[in-house]
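Worksheet for the structure shown next.
Of the protein chains in this complex, one is absent; all others appear in place.
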Amino acid sequence: MIRAGIVGGTGYTGVELLRILALHADVEVAVVTSRADAGLRVDALYPSLRGSIDALFSLPEVETLAGCDVVFFATPNGTAMLMAEQLLARGVKVIDLSADFRLKDVNEWSHWYGMEHASPDLITEAVYGLPEVNRELIKQARLIACPGCYPTAVQLGFLPLIENGLIDVNHLIADVKSGVSGAGRKVELATLMSETGESFKAYAVGGHRHLPEITQGLELVAGKSVGLTFVPHLTPMIRGIHATLYALAQGKLDDMQALYEKKYADEVFVDVLPQGSHPDTRNVRGSNNCQISIHQPQGRQTIVVLSVIDNLVKGAAGQAVQNMNLMFGLKEDAGLKIVALYP
Amino acid sequence: MIRAGIVGGTGYTGVELLRILALHADVEVAVVTSRADAGLRVDALYPSLRGSIDALFSLPEVETLAGCDVVFFATPNGTAMLMAEQLLARGVKVIDLSADFRLKDVNEWSHWYGMEHASPDLITEAVYGLPEVNRELIKQARLIACPGCYPTAVQLGFLPLIENGLIDVNHLIADVKSGVSGAGRKVELATLMSETGESFKAYAVGGHRHLPEITQGLELVAGKSVGLTFVPHLTPMIRGIHATLYALAQGKLDDMQALYEKKYADEVFVDVLPQGSHPDTRNVRGSNNCQISIHQPQGRQTIVVLSVIDNLVKGAAGQAVQNMNLMFGLKEDAGLKIVALYP
Amino acid sequence: MIRAGIVGGTGYTGVELLRILALHADVEVAVVTSRADAGLRVDALYPSLRGSIDALFSLPEVETLAGCDVVFFATPNGTAMLMAEQLLARGVKVIDLSADFRLKDVNEWSHWYGMEHASPDLITEAVYGLPEVNRELIKQARLIACPGCYPTAVQLGFLPLIENGLIDVNHLIADVKSGVSGAGRKVELATLMSETGESFKAYAVGGHRHLPEITQGLELVAGKSVGLTFVPHLTPMIRGIHATLYALAQGKLDDMQALYEKKYADEVFVDVLPQGSHPDTRNVRGSNNCQISIHQPQGRQTIVVLSVIDNLVKGAAGQAVQNMNLMFGLKEDAGLKIVALYP
Partner (left out) sequence: MIRAGIVGGTGYTGVELLRILALHADVEVAVVTSRADAGLRVDALYPSLRGSIDALFSLPEVETLAGCDVVFFATPNGTAMLMAEQLLARGVKVIDLSADFRLKDVNEWSHWYGMEHASPDLITEAVYGLPEVNRELIKQARLIACPGCYPTAVQLGFLPLIENGLIDVNHLIADVKSGVSGAGRKVELATLMSETGESFKAYAVGGHRHLPEITQGLELVAGKSVGLTFVPHLTPMIRGIHATLYALAQGKLDDMQALYEKKYADEVFVDVLPQGSHPDTRNVRGSNNCQISIHQPQGRQTIVVLSVIDNLVKGAAGQAVQNMNLMFGLKEDAGLKIVALYP
């Protein structure tokens, strides 16, 4: 049994980790921390876990966490970077669901996250935990930087086109729509139901923290500079991300459908839908799947890729467990054979 | 491996059975029928099942179904009664999720369902599949009549009070609220999102088909006639039933909290919440749990019981699988260890 | 032109007052206060008002408000009672949408609202602003205590039965469902969309502040003590209240439908639906209407009344304007001829 710890177990990614790990045959949830709720039963805060998780919240202390084989950080940005080094030194693997180790350029990180990085030396070591790109590195890693939800949906959608040099990477567009759980379990006016229900809006068009992360990932694949316009939107639902991606084809295209199917043939969590399909976020709700379709409307030069995930699963907790499985030599889908909740 | 057949695999209870059985270690989904979609891949209609269910819809024929160990009817009312006898004769166990065998009084059935009963002889044999009441009978049964969604939530809520004779059963009130998936995957104006979203209403106050079913169940426990006012409501969400139950206490009450806790102590799927709690339908979404709390506001004579389930799981497909587990000697929660999807 | 001031213009009842008053031909919105947002344009906070309200938020000062003919308090409880006396002394009429003057028993008020009352002398003078009960008093009033949203829906539903002595008032039940805007524009975890969307729950079953208010109103009509069990619920929509009311008939009932139609024949905002109807909250969304239907299921002794309003209109801002119209001798529906927004 892998002894797992979760730091920051009171947010939506934390409780989602608990939902998944509660049924993972190879994992025991040994520690769940919450500074505010230490001493409280976890299922007192989350009655959905009654009967599944028998634990109390504890304080986030290195001593306690050092007894784990792996520690997940489901914390706000800026926390994992304070504790990761000590845990690694104690032989604990670390999977960070926050943004602390996602950007390789520490100055860029400081610019977007508005603070000094407390552990810049670890940035190089951290492996960006997108298994479809970095599987072999993940297997060897001690420290994983789990991708953001938007970056996961966008990168999986663009990758086959970019790595085959089929599109003009100077003018990529990612028009992405997210459910409100992406904003986290933070008490904010903007995510009240009266504010977000029955309404739709874009936000952060001027610049969103996931922009440099996506760009970094695409540039690694492209092998050159990439120009991306990224527009996130808030859609009145709880879970789900739908990325609508636009790019201009370079030259005549071969069969893109075949290209995508081949690229993802062996990926257990990336599913290329039949030609002409439109993925629907409900069909991945609660599951670790990414469903993708590719279109070239009216045979014009503009290619449209549609990519959907559940932001809390493949966009966060599920992907984190997928990384853990790889790091510990388990089957990649251990604990992740979840069928989406439809309707 | 139990070979399972599903008749009527295109409705919401059918696809929910598939979601659950796809991950049930002891079950192989051998046949899924749909008259309209025969020949089509199941996951072409339900992309949420891609990678989990590898089957085609077939015609609903006894010959095909006779090869199964158990057949679930997830059909409209009036279908199971036409096929059950032949399947039973072939040694196939039958679990009917429709209403065909729920009422013991065939005239009452015809009155409420507006048709002659095609198989009245089986009504007596059929066991009402509420395990918390009929567990031992279910284990021996060939034919199960799965309870309706409203009746499940209401009966589990009222049972401890009635079987202990603590309330006046002449004036029971069940004010129950259901998500729209309870109306099924039928194309109706009333369940369009534009009609039901952002709105709340009662319906069928004059008389709903679940009224005689609930009354029958409560009277069996009470050992006498029961007077029930049942008001169903439609609430703008997809899954979930919340029953708010009212009854007048007879005499001074002992500790109801303890009474409920004791009653359900050994029930894996009925969870009595701590004193003073209010159950929330989200906390059972996708799971087979019923969460209950008991109140006596202002110490007055009126007792209030709150009982929530997921109408498609404990109110339909999950309870059907729970029955199957009992009939085949499996652990009662085999394939049903599902943590609710929160948020 | 009536010069109107709004104290607390940043909550949902405040912005709803602005929506209504912006189109009221006899009213000029002269002052809108907000301590936090003073100096900001109102439509900067509420872009829905762009082009309709040309005002800045100002500080809530008596001097400024004294220039108004009427001041609405759309404030949290405990604010109006601090300012009402000074405004009245300056000849300003006061309409309080908060709870400060709703309960006639000051000790009861302190018990439920958890503070000392700052202006107990005004409690007697304050007129409870339910025009269907107190129309003539309202016309003469200087100070109006606008009813709460739940109390409005419940009282309008129960009144005809109680004033005719047709039901046993010792065991009334009000099972009421509210949209989340009833919780106000307060930043709370419980009203995040991720917490309340797609879910349904009861709350405050042990005791809600609207209980004594409803009881007080019903007792005035009954002329004796009334026993009420009031269970509020949160339903996943923004606007709307649906009250389902239960009572035991005393003796044989005459035609209740005719009774209700007669009672409300001259009421412009109370609409008794045809026999057998079920009111739907969407049909009063954005309007000042209350729609009611009456049922006696299966001819049993239990009567069921269904009553719906928009909590922000007839349950708050619309009723406040209705009161203002009466106080200033305008037509009762001036500025309130609003057709509900369907779908």
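Order of writing sets the chain letters: A, B and C. Residues in each chain are counted from 1.
Quick note on the criterion: a residue touches a chain if its C-beta (ideal position, glycine included) is under 8 Å from a C-beta of that chain, and two chains touch if they have at least 3 such contacts.
This structure is a prediction, so every number in the text was calculated from the model and none was measured.
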Fill in the blank from the handout: The listed residue (C:Q155, C:S178, C:T235 or C:N289) that touches the chain absent from the view is C:N289
Practice task
Consider the whole complex, including the chain that is not shown, and state which of A:G39, A:G251 or A:G276 touches that chain.
Solution key: A:G276
Fill in the blank from the handout: Where chain A meets the left-out chain, the residues are 171, 173, 175, 177, 179, 194-195, 197-203, 205-207, 211, 227, 229-231, 233, 235-240, 242, 244, 246, 248, 276, 278-282, 285, 295, 297-298, 300-302, 304, 306, 308, 343
Fill in the blank from the handout: Across the whole complex, the chain not displayed is touched by chain B residues 12, 180-181, 183, 185, 187-189, 191-198, 236-238
Exercise for the section: Determine and list the chain C residues touching the chain excluded from the picture. Expected result: 12, 15, 18-19, 22-23, 44, 46-52, 181, 185, 197-198, 238-239, 268, 271, 273-274, 277, 279-280, 282-287, 289, 291, 337, 339-343
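Simple rule for what comes next: only the chains that are shown with their structure count from here on.
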Handout entry: Most contacted chain pair (by C-beta pair count)
Key = B-C
Practice task
Provide the C-alpha centroid distance between chain A and chain C, rounded to the nearest whole angstrom.
Solution key: 45
Completion exercise
So chain C residues touching two or more other chains come to 194-195, 197-198, 236-238
